[in-house]
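Pasting a structure below so you can have a look.
The other protein chains are all here in position, but one chain of the complex has been omitted.
Chain lettering (A and B) follows the sequence in which the chains are written, and residue indices restart at 1 in each chain.
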Amino acid sequence: MDETRNVIISAKDVEVKFRVRDKYLTAIRGVSLDLYEGETFAIVGESGSGKSVFTKTFTGMLESNGTISKGSVMFHGKDLTKLKTDKDWEGIRGAKISTIFQDPMTSLNPIRTIGSQITEVIEKHQGISKAEAKKQAIEMMERVGIANAADRFDEYPFQYSGGMRQRIVIAIALACHPEILICDEPTTALDVTIQAQIITLIRDLQKELGFTTLYITHDLGVVANVANRVGVMYGGQIIEYGTVEEVFFDPRHPYTWALLSSLPQLGIKGEELFYITGTPPSLFNEIKGDAFAPRNEHALKVDFVQEPPFFKVSDTHYAKTWLLDPRAPKLEKPEVIQDLHEKIKKMTDKGGAFHVE
Amino acid sequence: MSNETAEREVILSVRHVSISFDTGHKKKFVAVKDANFDIYKGETFALVGESGSGKTTLGRAILRINPCSEGEIIFEGKRISGNISREEDRNVVRNIQMIFQDPAASLNERATIEYCVSEGLYNFHLYESEADRIAKVDKALQDVGLLPEHKSRYPHEFSGGQRQRVGIARAMIMNPKFIVADEPISALDVSIRAQVLNLMNKLKAEKNLTYLFIAHDLSVVRFIADRIAVIHLGEIVEIADSETLFQVPLHPYTISLLSSVPMPDPIVERTRKHIDYDPSKLDQSGAKRELREIRPGHFVFATDSEFEGYEEKLRSMEQEAK
Partner (left out) sequence: MEEKILENKSDLFEFASFDKNESEHIAAPQYSYWKSVWRTFIKNKFTVAIAILLLILILFTLIQPMISGYDPLIAPNVNDPEMRFLKPSAEHIFGTDNVGNEVFDVVWAGARNSIIISFVCTFITMVIGVTVGAIWGFSKKMDKWMIEVYNIVSNVPFLLLAMILSYVLGAGMGTLIFVMCVTEWVFVAFFIRTQVMIIRDREYNLASKCLGTSTWTMIKNNILPYLISVIMTYVARMIPSLISYEVFLSYMGLGLGVTKASLGRMISIYTSYMNGYPHLFWIPVTVLAVLSVSLYIVGQRLADAADPRTHM
């Protein structure tokens, strides 16, 4: 990894609150994150961990009952948390920072042609002629892998398959050559065989166009495939982050251990899979100590008393758990995820269950 | 789970079943084409396919929700598809139960957990007294790791994983012999999927159950299934025992599915090939394709010429293994 890379966007201690009926819910509890130019950062977490909410602060797309109550998001010297109106966001949302959502149908207008939806974005942000915009749109469609794009330009979303629709959503998101692409579970609604194609497509386009990608997903398999760096989110906080190798092969937070250990890919037939009991914390209540403690079989007494700080594992790897405190007892990660690479290599090498040729 | 095929008792047979739906136009939509397989007593048989493959349609045909347009389904030697007597229909309900994909959608939100779990008991009057019913409900809840105190609660008060376990308790209280589990974990959060899988395995062993486990990806199936059928666009393309299917997948669609299982290892993932399924590479001569047995218990959907190709591939793999 190149140490001198530029930070393109920098979130500092972001806190987001939602007003639900008469109560306040703290969805994001102080998250900081620097994204480096050109990298792919993946945020993993369960539903309700706040992974989507957090990235929505990058594009000002929080639901109307949500507010950023603390912190800043700096992008090109501008604090994005200070932007209010759509006019303030002009030139950033959809232009410099684009988002791809889980269900392509929610991002496409079902009664307008595919072509017109792409050209609209190009015209709006680049201010060029209709003919030129159309030319660019077809080019973009070809780039995302739509065969005979010119013919399919005037078709409607329902004439496209799910995978094709997601390709169009990607084309729209990239039409203005954004600097940051946020992919919010881009493949969850798609079939497994299509998922791999879309992931490859995003990666190829990233190489070609050089944007920075922020992935949001619950699927650790996808993370391993796409990411340079990973942040694990739980209860509205990032609890561990590092390079993808560090987080997969040397995880330090018990929640990361648990997530990895419970993957069915690692299960041995006839034996029990590891599982996490209980449910994520309710963010309506004030969380004391480590949010994961009540579900953590390795919890220390201190986890219920005091929120742990980030402990440094390496220059790039940090984890928010008291287990890394020098006073804490030594604890090895669970057996299932020890020598993870060797185990998986065996599975995917010749003779292994997931070997293909 | 023994490997001696000859001795195994067939509990359910799907015999050349096709299922089609009226689309309102002249053309009928055929969701399942000529599905033909047996499920043995005590095994977990997985049906793996993507959306639109017909896997759910076929699963629901076993529960008599979807009618078969051709073929028949046999359960314990008796036909259960088509017109059967009311008594036989009740018998199917008692013995074949279902676990649904979405626990939020499949529980009655306006009923207490006690009612949800008791529903089957009420319908068949499977209790001697009120006290007996309560005791049975408590037992069923405890079997799935829930607490008797949950009886008076409503489904929306539970988490996704807990709700799915209520759904399992409701099916198990009937003491069924056969369970159709339609993607029971895909709507759940990753951290609780494992718990539901463990629970299903535990109950299967305790109650001597047979599962038809419907899934869309192979990673889960490898952990839970004894035998696997891969279904693509309504056609079963390959059936084999779990080990064989992962060791020597033959049909290109199976291989493509297998290659798209993401592995939680960045180093492996970076070099792992994804193989697209390209039907145009199959035999285009128009020859009839059918499910043929290439090795004992290993079936593949092929034309004559494709079958030869698979045979050759298999032989070379076997040679290499020696």
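One rule holds for everything that comes next: contacts are C-beta pairs under 8 Å (C-beta built on N, C-alpha and C of every residue); 3 or more make two chains touch, one makes a residue touch a chain.
Because the structure is a prediction, the values reported are computed rather than measured.
Although it is not drawn, the missing chain touches A, B when the whole complex is taken into account. Touch with the chain that is not drawn comes from one residue among B:Lys26, B:Arg110, B:Lys288 or B:Lys322, which is B:Arg110. Among A:Arg165, A:Arg252 or A:Arg295, the one in contact with the hidden chain is A:Arg295. What subunit A contributes to its contact with the hidden chain is residues 21, 277-279, 293-306, 322, 325, 327-329.
Interface with the hidden chain, as seen from subunit B, comprises residues 63, 65, 90, 93-94, 97-98, 100, 102, 105-111, 115, 119-120, 122-124, 145-147, 149-150, 152-154, 156-158, 162, 167, 170, 174.
By our rule, only the chains that are shown with their structure count from here on.
Across the interface of their complex, subunit A is touched by residues 50-51, 159, 161-162, 189-195, 197-198, 201, 216-217, 219-220, 222-224, 242, 246-247, 249, 255-270, 272-277 of subunit B. Only residues 46-47, 162, 191-193, 195-197, 200, 218-225, 227, 244-245, 248, 258-260, 262-269, 272-277, 279-280, 340-341, 344-345, 347-348, 351, 353-354, 356-357 of subunit A touch subunit B when the two sit together in their complex.
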